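First up is the structure itself, then whatever we jot down about it.
The complex is shown incomplete by one protein chain, all other protein chains being positioned as in the whole.
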Amino acid sequence: MSGNTLGKLFCVTTFGESHGPALGAVVDGCPPGLELSEADLQADLEPRRTGTSRFTSQRKEPDAARILSGVFEGRTTGTSIGLVVENTDQRSRDYDKIKDRFRPGHADYAYQQKYGFRDYRGGGRSSARITVATVAAGAIARKYLRERIGLTVQGWLSRMGPIEIEARQPAAARANPFFSPDPDRLPELEDYIWKLRRDGDSVGARITAVARNVPPGLGEPMFDRIDADLAHAMMGINAAKAVEIGDGVAVASQLGSEHRDELTPAGFRSNHSGGTLGGITSGQDLAVHVSLKPTSSIQVPGWTIDLEGNAVEIVTTGRHDPCVGLRAVPIVEAMLLIVVMDHYLRHRAQCGDVASATPVITSPR
Amino acid sequence: MSGNTLGKLFCVTTFGESHGPALGAVVDGCPPGLELSEADLQADLEPRRTGTSRFTSQRKEPDAARILSGVFEGRTTGTSIGLVVENTDQRSRDYDKIKDRFRPGHADYAYQQKYGFRDYRGGGRSSARITVATVAAGAIARKYLRERIGLTVQGWLSRMGPIEIEARQPAAARANPFFSPDPDRLPELEDYIWKLRRDGDSVGARITAVARNVPPGLGEPMFDRIDADLAHAMMGINAAKAVEIGDGVAVASQLGSEHRDELTPAGFRSNHSGGTLGGITSGQDLAVHVSLKPTSSIQVPGWTIDLEGNAVEIVTTGRHDPCVGLRAVPIVEAMLLIVVMDHYLRHRAQCGDVASATPVITSPR
Amino acid sequence: MSGNTLGKLFCVTTFGESHGPALGAVVDGCPPGLELSEADLQADLEPRRTGTSRFTSQRKEPDAARILSGVFEGRTTGTSIGLVVENTDQRSRDYDKIKDRFRPGHADYAYQQKYGFRDYRGGGRSSARITVATVAAGAIARKYLRERIGLTVQGWLSRMGPIEIEARQPAAARANPFFSPDPDRLPELEDYIWKLRRDGDSVGARITAVARNVPPGLGEPMFDRIDADLAHAMMGINAAKAVEIGDGVAVASQLGSEHRDELTPAGFRSNHSGGTLGGITSGQDLAVHVSLKPTSSIQVPGWTIDLEGNAVEIVTTGRHDPCVGLRAVPIVEAMLLIVVMDHYLRHRAQCGDVASATPVITSPR
Partner (left out) sequence: MSGNTLGKLFCVTTFGESHGPALGAVVDGCPPGLELSEADLQADLEPRRTGTSRFTSQRKEPDAARILSGVFEGRTTGTSIGLVVENTDQRSRDYDKIKDRFRPGHADYAYQQKYGFRDYRGGGRSSARITVATVAAGAIARKYLRERIGLTVQGWLSRMGPIEIEARQPAAARANPFFSPDPDRLPELEDYIWKLRRDGDSVGARITAVARNVPPGLGEPMFDRIDADLAHAMMGINAAKAVEIGDGVAVASQLGSEHRDELTPAGFRSNHSGGTLGGITSGQDLAVHVSLKPTSSIQVPGWTIDLEGNAVEIVTTGRHDPCVGLRAVPIVEAMLLIVVMDHYLRHRAQCGDVASATPVITSPR
């Protein structure tokens, strides 16, 4: 319980460092009888791989997840699923320059103060590389939820630095390296990344993800509201600094008469709430937004201290993403899937024998 | 485990409904030897009481928390602390009108679909009244952290609807019914609330809370980052729709060279990160912002459905807050305190024997 | 998380001391829609009350459990159920004599070393009085399991010191103050207790409890086997020093050909296993045995040390049970019920959509 486990019933426990021999996850609590193969995981791992686009880190990793347990004759057995992904393209010598000093804005300094020392190679456990394990686990949730209840999840880049992107074609997001839901904006996004590369700088981003066909009733009233658990999961993503549900920060300026989503026999009239009421899914689409800070590994020189506390200058070289948001969409999707899966099982545990006389209504289509 | 427990080592389990006989909490894991009395709890309960200001609900409740266990001869014993607060001013008949229909934007409909029926009196467990128990628990954390490590927490109203409020005098926030950190804005805030009252409408708000003298090292690297656990706790507050750490949603537009907080032997040069790096406290002030939606209990007529799914119109009468944000500051503070306390104990468990050679630096003062 | 919560989905969190104002529990995770009243709890609380028999402590307590939340119009709502029982007959001055010395065999010394001081009145939190809260929580599980799946639990005294008691009429156990499943042995048991009283001594006991109509499939394969969780719960009862499932310690001497319970289309041929195979219920009756040590509060003088570590003599006066086993049957039943309930929900969560083609068989009748 050093916080490497996510979920209460669908539990994902991860391990691994950026430059260790391998990373992985144990997925505990998956229902039995689900058809599952390594190819199912790969479908979700592929979009977040590095080295596949010119716009992200050039580290080349196959990211092939191996299933070590919990699957027999092609189906989940109900026992814990062990997943391992080998690290193959570590270049640890890149990090010798930063081993005795702290990158400003990076976890370096906090790790040093917490643990007394740190694995400085590639950021160790604080590296975004670790999210491979989470994405693999999310692929299992995705398959179960899609096959059993038709629930689907889709994410996209809704902002990169100054560029806000409308979700004109969400389904197109996976087809381009920016996960842009508006393909017309691709040239603009490319130009911006090239400029960042030239400046040796980085930029923040905002990711949006939506779950559709969510049954009503998922989530617990008090502390483990589904939005609270989503906030926990999303803020647990590297670089996340804000999580919004539905209209998010905009609600602070809204009137009650404006925010409330009226109900009609044909469905809700709007979805300001983002699919939750009182922390419980309403049957509307579940919408979450995550704001990610710009990565701290940049080539613009800056001031910091070294291990003994002396003032030193720092410049980070190595293979870094100018915008971590460009690989974050699969991670946000995975987190959303894991949280929904967890609450689907939690709800079945407590309310598996409940019937409501009130008809289920959904989002405006 | 229907989500009524917050925290892993400093565990707060709450119970109670708006119109039941009583509500309360069990606080498990408090270190022994802390001097604690009911007066200590009351100091935190008082600011969130209803019926004390013309600007909030007129329900009159003494909110006197009784300590039933875990304290002996004025000191905590290390065993679980039982807290109970009686409900005295319920007016359940106000709710007969809404028992067979769902307030748009309210938890009513989601509860119905989850549990098959609901306690409609005053919102039942979804009522903001329940936060009394959380605030009482937070008061215990506040006392321990202040006395043992000098950590303090302060919150304020940073936005009410269209009115943004600068934190000119954070210490003044507790002294006025709006928790405004700028007393000069009080007339403007009052006028706005009176207008809302006349319109029978409600409005959203944004709360900010800051912890000072936070030791570095609190938080876990992966899923249970301290900011992730803060996000969980804050999004678990009634009406919360967004949680931000440090610069929050603004980071999506920032450059890396702009966001990173440079380190110097005299301290950090800025605090865009809000006091966490890689999910672990940096020793800087921990800053969190919560956006709250406008309450759904308003007198503006709206459309909804009834228990059988028929279209009906609804108007909510009764004693409601036009802006729930006005009583949310103590709750946000309590959540911040509980999360920090929990991670203080978690850190001591794992790293109680760690020494770092690197000096501790703090926020710019 | 100082260990005052039992269960993962059906969670019972207790608080209270022997001589504090009140004790109680929060029961979280109960399914909604269960008819529940205070009378339902009282039916289970009555048999473990003190002051009702000449053979147990003479402390007079009504043990009336008040339901503070989680029940609306006579049915559970699915939210947390707060239970409180007031303490009314404390006689704390009895304990002044032991406040500065440790009863040998009692928790006194261990509490002192753990917490630095202790609530010495009536044993504080280590008192058997606290089990009132557990029994009340167990009554909720009993009602749900009986009404929904016909599962019943029955316990009895299977040994008191030298007297072993056969389960000739298990149903008769609740009808006598010894919980003896053989009414013919009552005179012998009475004589033995009177002799203990005269000697100022105490004696150990063994309790047996059986659950019938247990569905197969409850329990998790690895660490949270149902027998492991039963062992945890039972060893968590005051004075417990051994937990056995089925044939228990006798299995160490058995042959494989003797121990295994053969299966036939008409049912199992024997039940050496006590109803679990690989940690999962087999559909046979679930049988557990708990051995309880003699209470340490006796009038036979003994040697001990005082708070400063000096050698001193001690004699315990006050109102104590000569055999704590005589009130332990309801507690063992409650623990069995809570664990089964918890695993019933856990199983529904993960395997709620599983169908097995193999017919279910049961215990020999």
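In this document, chain identifiers A, B and C correspond to the written order of the chains, with residue numbering beginning at 1 in each.
The criterion applied here is as follows: a residue touches a chain if its C-beta (ideal position, glycine included) is under 8 Å from a C-beta of that chain, and two chains touch if they have at least 3 such contacts.
The model shown is predicted, which means the values in this text are computed figures rather than measured ones.
The chain omitted from view is touched by exactly one of C:P47, C:G138, C:G217 or C:P330, namely C:G217. Of the candidate positions C:H19, C:R59, C:R75 or C:H106, contact with the hidden chain is made by C:H106.
Although one chain is not drawn, its touching partners on chain B can still be listed: residues 8-9, 29-33, 78-80, 148, 221-222, 345-346, 348-354. Touch with the hidden chain on the side of chain C covers residues 1-6, 8, 14, 102-116, 125-126, 130, 159-162, 201-206, 216-225, 227-236, 238, 240-265, 269, 272-274, 276-283, 291-298, 300, 302-305, 307-311, 325, 346-347, 350-351, 354-361.
Residues of chain A in touch with the missing chain: 1-5, 7-11, 13-17, 20-24, 26, 28-29, 32-33, 66, 68-70, 72, 75, 77-82, 84, 114-119, 121, 124-125.
As a convention for this text, only the chains that are shown with their structure count from here on.
Averaged C-alpha coordinates give centres for chain A and chain C that are 44 Å from one another. The geometric centre of chain B is 38 Å away from that of chain C, both derived from CA atoms. Each of the following residues of chain B touches two or more other chains: 1-5, 8, 14, 114-116, 125.
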